[in-house]
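In this view, the complex is presented without one of its protein chains, the others remaining in place.
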Amino acid sequence: VQSDKETRGITLCNVGVTSVEIPLLIVERGGGVQTVQAVACLSTSLQAERKGAHMSRFMIQLSELTKKKVTPALLRSFLESTLSYNEADAAELTAEFKYFIEKQSPVTKHSAPMGYKCCFKGAIKRGGLVEKSYLTIGVVVPISVLCPCSKAIAAYGAHNQRAEIDANVILSRSTDNGVLWIEDIITALEQCASSQLYPILKRADEKLVTEEQYEKPRFVEDVVREASLALRTLPQVIGFTVKARAIESIHNHAAWAANRENFDSVTGF
Amino acid sequence: VQSDKETRGITLCNVGVTSVEIPLLIVERGGGVQTVQAVACLSTSLQAERKGAHMSRFMIQLSELTKKKVTPALLRSFLESTLSYNEADAAELTAEFKYFIEKQSPVTKHSAPMGYKCCFKGAIKRGGLVEKSYLTIGVVVPISVLCPCSKAIAAYGAHNQRAEIDANVILSRSTDNGVLWIEDIITALEQCASSQLYPILKRADEKLVTEEQYEKPRFVEDVVREASLALRTLPQVIGFTVKARAIESIHNHAAWAANRENFDSVTGF
Amino acid sequence: VQSDKETRGITLCNVGVTSVEIPLLIVERGGGVQTVQAVACLSTSLQAERKGAHMSRFMIQLSELTKKKVTPALLRSFLESTLSYNEADAAELTAEFKYFIEKQSPVTKHSAPMGYKCCFKGAIKRGGLVEKSYLTIGVVVPISVLCPCSKAIAAYGAHNQRAEIDANVILSRSTDNGVLWIEDIITALEQCASSQLYPILKRADEKLVTEEQYEKPRFVEDVVREASLALRTLPQVIGFTVKARAIESIHNHAAWAANRENFDSVTGF
Partner (left out) sequence: VQSDKETRGITLCNVGVTSVEIPLLIVERGGGVQTVQAVACLSTSLQAERKGAHMSRFMIQLSELTKKKVTPALLRSFLESTLSYNEADAAELTAEFKYFIEKQSPVTKHSAPMGYKCCFKGAIKRGGLVEKSYLTIGVVVPISVLCPCSKAIAAYGAHNQRAEIDANVILSRSTDNGVLWIEDIITALEQCASSQLYPILKRADEKLVTEEQYEKPRFVEDVVREASLALRTLPQVIGFTVKARAIESIHNHAAWAANRENFDSVTGF
């Protein structure tokens, strides 16, 4: 039936599967391998003359992906084989997952795992002799921000709150600068906050974090600008988007800011 | 088919519809009527000898409910007619919705609507000559809490964050004490925080709120205890549960506390 | 503090508020006015030399928006005044809400409200003498799809499932073709399914819907192509994206397909 004749003349940019739950193997900066529980979306384009895609093929491919260590090279070859297998002109993969990093409190050195939402996305498109492709890594980094305005106007105290930096970086194809680890992005972004977050804080830690917050007030605008500067210094990154969102402690809504650099020109095909 | 013979001998406590989106008319304390967009769940018990319920009947009833002003008396008669219509021994209705209250900033008196998650729940059960029933109102009140420990140990500043109080109160059947308005519960609970939240805060307002937070530190434990005292003073309330949950600004998890008074004995039939 | 000197030299594309809960007044095709409960996001760009935006201004503006009937003309003037008020070069508004339409069963004519997720988005950008802007309406239409492949290969039956069409249309600035109502988009899209959904179905209705599903099998690819043809016929629409997603009844994942026509060229500034 998928091979029936199709006469409506409409090319589709995406046909595939989504909300697919799969485990993935992610290589850690320290050399270990972490099993994560991803939600994946895989699709190809569909030519105007084809009625339907073979959906089971996408699932077979995703099933094979679960057995290998995910690297940029693996994702590129995965996208290429998706193109060939489905005789398509374009393919897209996204995989969202939580990634754990062991994190130590700043003074008493109590350690526990902390989870970060991450996303790998890759796309490839062939047209005539030209092939375009890109890979991005997305990370959501929970942070704390203390309001500069509140600190300035109040006789004492300053409202602060949980916030998050949501960044997506495009990877350079060059391997001259080595691997960009998820940990590298997180480390770079956590410096941009009023304070980082920690799983465990004892009294001496809490004192330090509270005072650090107060000494380093940040609007969401500041966080995005600092994060932009930080992402520019990563040599493997050729473009990015970055957002900050603060769950305001004095309002029932959130404040946010965003910046994009060299992003749409690379990903917009 | 629903009327086929059923031989497995199992009585079901609930059969019905859920995730039903309906508008509802809620009477405001000030006399106005607010249209809210509810998600409802309606069910009855099902006797062991009956194969199935008539699901369309539940939808017809909910559809009729959308045309009337919701009051405790209406909900009680709704549950009774659900029992009769479906020839059941027990019936349950829950309706979750957002309710808007116009809220003014404390100094400059800027006003805007603020949304509160609410829930009406009612249940009725007939057994022989006895009939039991109850109605509860649930409200989630977003607040701000400032950590007493952080304030005590830090040289300056104190971490604070968005939090919420989630309370469910059982209504007395007596009407001697007048109507209990959603607004009454919210007003009572907002006093229990380090500070209330506001839609609009200009500079003078922000100064006041920041200082108020700092002067009134509260653990989630304090919030729940203050909220318990506050709910006890509402004469129309005969039992309650109350939870507080703080979206910690220095952690990636939440702190919480809870209390229940005279709740399970009334609702647990 | 927002007026402090800013030296990092980074223009921000968005600064504003998000997750703002507000009621909105939507004009219905039939002439009535429906109060909906929206979640809004409002932002402007921020020049490199400015440290921060005045967040309370966004809330004041959104608060004023709640009092007027939302029309394309109102949204355009709202965006223009957001630009001026904040001395910005670009502004964006999105408002997501549920919209109810009374819907009748096909045979027995039982009627009840059915909810549809909708989204209004508008953006404006000024650069030198040029001003660009657009408005989009988004609607998510829940439908039913029956698998052509399953029907073709099985001796009897065919798997079918809840699905949804998620369309975003760009409104023409011309008013020659009259208003495009949310109801018009929904009506156009519901024809593209194996069957529409209904709040209430009695036996005679269920028979008709079941047989209609079986007679009109549709892949998600078919749904997107039919929806593309349908959207092209709406004279007020100058571009669109359309996705279909089926909550497969035989899989734990979803199948999806998508098309975009004249969309990125208009919205991508």
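Points to keep in mind about this one:
Letters A, B and C mark the chains as written, and numbering starts fresh at 1 in each.
Basically, a residue touches a chain if its C-beta (ideal position, glycine included) is under 8 Å from a C-beta of that chain, and two chains touch if they have at least 3 such contacts.
Being a predicted model, the structure only gives us computed values, none of them experimental.
Considering the whole complex, the residue from B:G30, B:G52, B:G127 or B:P235 that touches the absent chain is B:G52.
When the missing chain is restored to the complex, the residue among B:K69, B:K109, B:R173 or B:R260 that touches it is B:R260. Touching the chain that is not shown, out of C:Q161, C:S228, C:T241 or C:N259: C:Q161 (per the contact rule at the top). Where chain A meets the missing chain, the touching residues are 20-23, 34-37, 56, 59-60, 62-63, 66, 98, 100, 110-115, 199-202. As for the chain not pictured, it touches chain C at residues 114-115, 142, 144, 146, 149-150, 153-162, 195, 197-199, 201, 203, 206-207, 209-211, 213-214, 247-253.
Although one chain is not displayed, its contacts with chain B can still be listed: residues 1-2, 6, 8, 10-21, 41, 43, 46, 51-53, 55, 59, 148-149, 152, 219-222, 224-226, 228-229, 243, 245, 251-260, 264, 268.
One rule holds in what follows: only the chains that are shown with their structure count from here on.
Centrality by Cα centroid goes to chain C.
If each chain is reduced to the centroid of its CA atoms, chain A and chain C end up 26 Å from each other. Taking each chain's centre as the mean of its C-alpha atoms, chain B lies 30 Å from chain C. Centre-to-centre, using mean CA coordinates, chain A is 36 Å away from chain B. Multi-chain contact residues of chain C (touching two or more other chains) are listed as 20-21, 59.
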